[in-house]
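Shown below is the structure under consideration.
The complex appears here minus one protein chain, its other protein chains still in place.
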Amino acid sequence: MVKYVIQRLIAAFFTFVVILIVVFFVLHSMPGDIIDFSPKLDPAIREMIMDKYHLNDSLIEQFQYTMADYLHFDFGYSLKVRPGVPVFQCVLERLPVTIQLNYFAAFFILPFGLFFGITMAIKKDTIYDHIAGSFVILLISVPSFVLAALMQYFLGYKLGWFPLVLETEESLSWSKFYSMILPIMALGFGGIASIARTLRAELAEVLTMDFMLLARAKGLNYRQTILRHALRNSCVPLASTFLYLFLGVLSSSLVIEQIFGVPGLSKTLLQSINGKDHWLTMGIVIFYVLIGLLMAILADLSYGVVDPRIRMGGKKDD
Amino acid sequence: MTDRKICMEDGTPLSEELIHIEKPEFELVQREQEIRDVEFKTEAVSYGKDVFRRFLRSKTTVVAACITLFIILMGIVGPYISPYNYLEQNVELKNMPPRIQGLEKLGIFDGSEVIEVKKDNLSEYEDCIIKNLGTVTDKSAFGTVEMERIKINMYKYKGADDVYYWFGSDNLGRDLFSRLWQGTRVSLILAFAVVAINLTVGLIVGAICGYYGGWVDLIIQRLMDVIWNIPSLPLTILLIMLFGSGILPLMLVFCLTGWMGMANGVRMQFYRYKNKEYVLAARTMGASDVRIMLRHVLPNAVGTIITQCALSVPSVVFQEAGLSYLGLGVQAPNPSIGMLLSDGQKALLDYPFMIVSPGIVIVFLMLAFNLLGNGLRDAFNPTLRQ
Partner (left out) sequence: MKKTRILTALILSATMGLTACGGGDSSKETSNKEKSSDGEKVLKTYFSDTPQTLNPHTTADNYELLLDMSATLYREVWDEETGAKTYVASLADGDPVCNDDEHKVWTIKVKDGYTFADGTEINAETVEYSIKMLNDPKLANRNVNATNFENGDAYLKGECDWEEVGFQAVDENTLEVTYAKNYEPESEKDVKDLFCFVGTALVKPELYESCLNENKTECSYGSSLETFMASALYEPTSLIQGQYLELTRRTDGKAPLEDVFTPDKVEYQAITDANTIVQMFEKGELDAVVANQPAYDEYDGARYVYTIDNYGIYLNSETPTCTALKDVNLRYALYWGLDRETVVKAVYPTALPSAYMYVPFSTMPDPADKDNKTVVYHDTKEAKAIRMDGHEVTQEGYDPDLAKEYFDKAYQANGNQKITIQAIYADSSDVTKTWAEAIQSAYQDLFGEDKIAIELQATPSAIIYEEIARDKMNYDMCLSCGWGNTYDAPWNNTNWVYSGPYVYNTQYCVIADDNLAAQWDDLFYKCAMYDYRWDAQKKLEATAKMEEILYNDCSFIPAYSGGSRYFFSEKITPLMDEGDPELKFCLMQAKFN
């Protein structure tokens, strides 16, 4: 097991380096100036600034400089979006809200998703299955921006139950959490549907298997058979779905951020791409990539933890 | 008359003489006797017929298939039904509510809009008022105003009594009905093309990875890791900067990242089934790798493949909707469902009808493909044979 984890970590490291190279070259081959020179700036000064950032060198040399800096954990400075501020600080500023939002969204998804998934699988092909199934599918067939706008309008504006935008406090107090509820729901609905659907499919298949009958014959009641035996078997895709969901929620909440005024990373990413603020873009992309790789490793490990039969990379049965 | 030599396994004959067995000496025993056994009630059916039967048995799946076919059909002929072209602009008649000839007598789809006007301006709307809903005191940050809430026939007010926009018109006065079906056509073509490419590539890669395992699997997995982890939003923007906006960069983006889901699913199934006994048996009988993959292992994965395909189609439409919201969708003035949805969301507070029709289409599309996917998976699953 440990050997497997180490193998995966090494592989992840190589992947990370390859991604860095690809992203760097793609970003720097975008047309246009990185620095926003005002046209009346003296050409000599312009040259000096270009030298400072090594912009006159070839791409390979620039890449070497960047990599050398990264080894010292110097991620460069933002040039356009937050001039003069180190990239590390820019990312760190936006992280708390982003992580809080996604963390709570994940924990909103889990119980509801499990509940719907299990109940729909148990009562498969009944009225409940059809209705709940359609409701769940409805949640994912409406794009997130529509859902977010509708929720803000009806629950925030018309009924006044929730504030319209995120509270402007820094620490997580009760009122701030309350103002987070709408964005959490908007982020979470898609995830609930995804988990419920996967769980229903897998669980339904598992319920038809022979060992379920054996478990009942042994004397366990219905609830125990489901919880102890069936769930464990259907968790294989569930664990990975859940982990990828966490990642997806982290990165695709741009629309939610716009509508609810959440100062998150997605908006900064868009700004830095549009403003050709390459160091900041690289910084944010690195963050997402690291999380993604971490999730992938955890997902692979979860396969092994949950289902011993598919312990890939574990003991080879020679 | 048959001459045979009876031999042992290694070929050494039991006896040196040829044994003659006359044909009439053969007596088949079972044919005349009665078999006291259960009668075969069923007939042998082919796999295809089996699938089709199971398919028909589930009502929801049939309904879902019908809805899908209907939407596809409307995508083909829809834009031609209405007398208005999907490109024709008429800025005088922008943002008109829906109006359908037959139903307007019933009070719905009658091209009416509820607006609030000042009492002094009431005379302007004289002959167009359908119903006066009374005075309303608006107490908002805009100040406290007393307005008359009236329901007017918008078409009459704009002097276009003979014009019928079935689903209303958009912000440049284009007929939403034609745009909706034209958009469906564009979205579905995009989705089917992407799914077809993803299917091909994903199938081949997944099969190779899953079957051979080892080094091949490792390298391709790492490659997939790299592609998977590059965030799609910057990638999309960069591709659009390189190729200009339009269908090509969109397809590139969807295909670059989409085949991996399919490949992963297929690979999973291959891992599960490649060590089964019948595969071993086939290998012993000398079947080639390709034959084993196609004939013995792949059919187990059919369920996953079908479901993945069926669910990919609405997912592509969805992703395209998300990109349209950010302005990165198909090139204007061509519509797509995603573009119509994002335009509708922007006008949600003022003209809610704009989002209703594309919203319903995409909901039905999702529902239909989901149920169809589920149903097809059940249909292709021989273990559910009853």
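So that you can tell them apart, the chains are marked A and B in the order they are listed, and the count of residues begins at 1 in each.
Heads up, the rule we're going with is that contacts are C-beta pairs under 8 Å (C-beta built on N, C-alpha and C of every residue); 3 or more make two chains touch, one makes a residue touch a chain.
None of the values given here were measured: they were computed from a predicted structure.
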Subject >> Chains in view touching the one left out >> reply: A, B
Original post:
Residue-wise, where is chain A in contact with the chain that is not depicted?
Top reply: 30-33, 36, 38-42, 44-45, 48-49, 52, 77, 80-85, 93-94, 96, 99-100, 103, 107, 149, 152-153, 156-157, 160, 164-166, 168-172, 175, 258-264, 267-268, 271, 273-276
Subject >> Residues of chain B (touch criterion as defined above) contacting the omitted chain >> reply: 87, 89, 91, 94-95, 115-118, 121, 140-143, 145, 147, 171-172, 237, 240-241, 244-245, 327-328, 331-333, 342-343, 346, 348-350
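Everything that follows uses one rule, which is that only the chains that are shown with their structure count from here on.
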**OP:** Can you check how far apart chain A and chain B are, centre to centre, with Cα atoms defining each centre and the answer in Å?
**Re:** 25
Original post:
Any idea which chain A residues touch chain B in the complex?
Top reply: 11-12, 14-15, 18-19, 22-23, 26-27, 30-31, 130, 134, 137-138, 140-146, 149-150, 153, 197, 201, 208, 251-252, 254-255, 266, 269-270, 273-274, 281, 285, 288-289, 292-293, 296, 310, 312
**OP:** Report the residues of chain B in contact with chain A in the complex, numbered from low to high.
**Re:** 60, 218, 222, 225-226, 228-231, 233-235, 237-238, 241, 271-272, 307, 314, 318, 321-322, 325-326, 338, 341-342, 344-345, 348-349, 355, 359, 362-363, 365-367, 370-371, 374, 377, 383
